[in-house]
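Quick one: the structure is below, and I'll ask about it shortly.
All protein chains but one are shown in place.
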Amino acid sequence: LSEPAPTITFLSDYGLEDEYVGVCHAVIARRCPRAQVIDLAHGIPAGDVRAGAIVLRGALPFAPAGVHLAVVDPGVGGTRRAVAIGAGGRDGESHLLVGPDNGLLMPAAERLGGVNDAVALDASPERLQPVSSTFHGRDIFAPVAAALAAGAALADVGEPLGPSALVALELPVATAGPDGLAAHVVHRDRFGNLILDATAEQLHEQGIAPGAAVRVAAGAAVHAGRHGAAFADVPPGELVLYRDGLGMVALAVNGGSAHARLGLERGDELTLAPAQRQ
Amino acid sequence: LSEPAPTITFLSDYGLEDEYVGVCHAVIARRCPRAQVIDLAHGIPAGDVRAGAIVLRGALPFAPAGVHLAVVDPGVGGTRRAVAIGAGGRDGESHLLVGPDNGLLMPAAERLGGVNDAVALDASPERLQPVSSTFHGRDIFAPVAAALAAGAALADVGEPLGPSALVALELPVATAGPDGLAAHVVHRDRFGNLILDATAEQLHEQGIAPGAAVRVAAGAAVHAGRHGAAFADVPPGELVLYRDGLGMVALAVNGGSAHARLGLERGDELTLAPAQRQ
Partner (left out) sequence: LSEPAPTITFLSDYGLEDEYVGVCHAVIARRCPRAQVIDLAHGIPAGDVRAGAIVLRGALPFAPAGVHLAVVDPGVGGTRRAVAIGAGGRDGESHLLVGPDNGLLMPAAERLGGVNDAVALDASPERLQPVSSTFHGRDIFAPVAAALAAGAALADVGEPLGPSALVALELPVATAGPDGLAAHVVHRDRFGNLILDATAEQLHEQGIAPGAAVRVAAGAAVHAGRHGAAFADVPPGELVLYRDGLGMVALAVNGGSAHARLGLERGDELTLAPAQRQ
């Protein structure tokens, strides 16, 4: 009986224009030829640890148990640690996350059931030597992820580290104010949809019910929208506030681009309120 | 003796900047770890069902028999059906196409030998629940494709549907007029080549023979080109009309960009005629 191939999910801000992702795949294939690598996303904005953490947290619950390699690493070559983290408990599945100790992995580890144990990889026996100071994806993270996929234990690839030593990450959250829910654009996707740092619970607390008309204020402009479930819940060309695939609140224009309509970029603030509120 | 891994080809307009494609891969790997996923293209212009249908029709004859997942789905969450289609006959190969019932799959199904049977997936036992209203790629199409790759029959994944109930798709076609063949730009590729909605037969009917000089009229501008087989059939910097890899007529500039030369975008019209015609 042949065992299923071990899987390694891979998320980064390397983009796909350059060879960085491909070289990491090559390194993995040398160390663990059986591993199946699943590219989750490589278009995280360069150096944006929080955007990477949000996508990783949203995507990993859909992935098989296994190894998860994630690299958004503006501090590469500096003093930040390289780590591998054991997480799990949810559904009895066990996960191993590998990446920089800058908070990138933590929201996903929490979502998967919490951190169980961790090791520091900076002197890992699995690292490629000489280790460069600018490409730890290739020289540390990918070979360690491959070793774990091949069956190595955490203790085989690094030095034990107390989970409390791991760097935490503060994610942006929308806040309730006098004019409504002040939220921020976390991400603009290919379709021009704007993903916000607000939750469905926060909409509920604001009295923004499913189906209700919504007031979206951004700078001096005010836009009319509706809280729906699907794009088609509003007429073509109109603004809909919905819960996106990763569970975040998002804004779309049915058949169009909310980005183009609202003129908002990542990081910009907007205020959501029921339409009747003035 | 180990059987070859089942294959799933995957085409979409999700792009590769966001995590949408990666999450679908993750869902497939959970349901059918043995499946080998072949990404055909994810850069179909957002919501352009016809562009997606043309690429799918051209690409699938080069793919192994198996499951074909395709998602260009501007009507997601609305009233359009989700379907899986059995197609084949050509070369005795059997194909299963999975995607929205908006015509996207139909030209490919025809090219592969025609529709044999179909099922509606909207209440598929394989769907991920709760099904979102904005990401059926993840919640319906990917898990159904994975189930079919794992050996499920069409009848296992949906409700039978008469092939005549499937939504057809009208593809753009060049038309002969008094000034020549009026064609449209279907796609502009990375090299600046312009793929047209014209066929080699239509060129022949216009008297545009291989090797002949061609008159290309676009708006007020008229360009001189040549009907060739290879880019190198014209001198560097000159315009060549050729049959592209998917069998469509296309325009290129040898060593340059037909897009930049002609200033044409997707959807724009141009007229092709033998050079001697005034």
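Every chain is named by a letter (A and B) in the order it is written, and numbering of its residues begins at 1.
In the analysis below, a contact is a pair of C-beta atoms (placed from the backbone, for glycine too) under 8 Å apart; a residue touches a chain by one contact, two chains touch by 3 or more.
Not measured: the values here are computed from a predicted model.
Novice: Just one of B:Ile28, B:Val55 or B:Ile208 touches the chain that is missing; which is it?
Specialist: B:Val55
Novice: Quick one: which of B:Gly47, B:Pro64, B:Gly113 or B:Pro163 touches the chain that's been left out?
Specialist: Of the candidates B:Gly47, B:Pro64, B:Gly113 or B:Pro163, B:Pro64 is in touch with the missing chain.
Novice: Any idea which of B:Gly43, B:Gly88 or B:Pro163 touches the chain not displayed?
Specialist: Among B:Gly43, B:Gly88 or B:Pro163, only B:Gly43 touches the chain that is not shown.
Novice: Counting contacts across the full complex, list the positions on chain A that touch the omitted chain.
Specialist: Touching the missing chain: residues 2, 13-23, 25-27, 29-30, 33-34, 46-47, 74-79, 132-135, 138.
Novice: Spell out the interface residues on chain B facing the chain that's missing from view.
Specialist: 2, 4-5, 7, 9, 11, 16, 36, 38-43, 55, 58-59, 62-64, 187, 189-191, 228-233, 242-246, 252, 255
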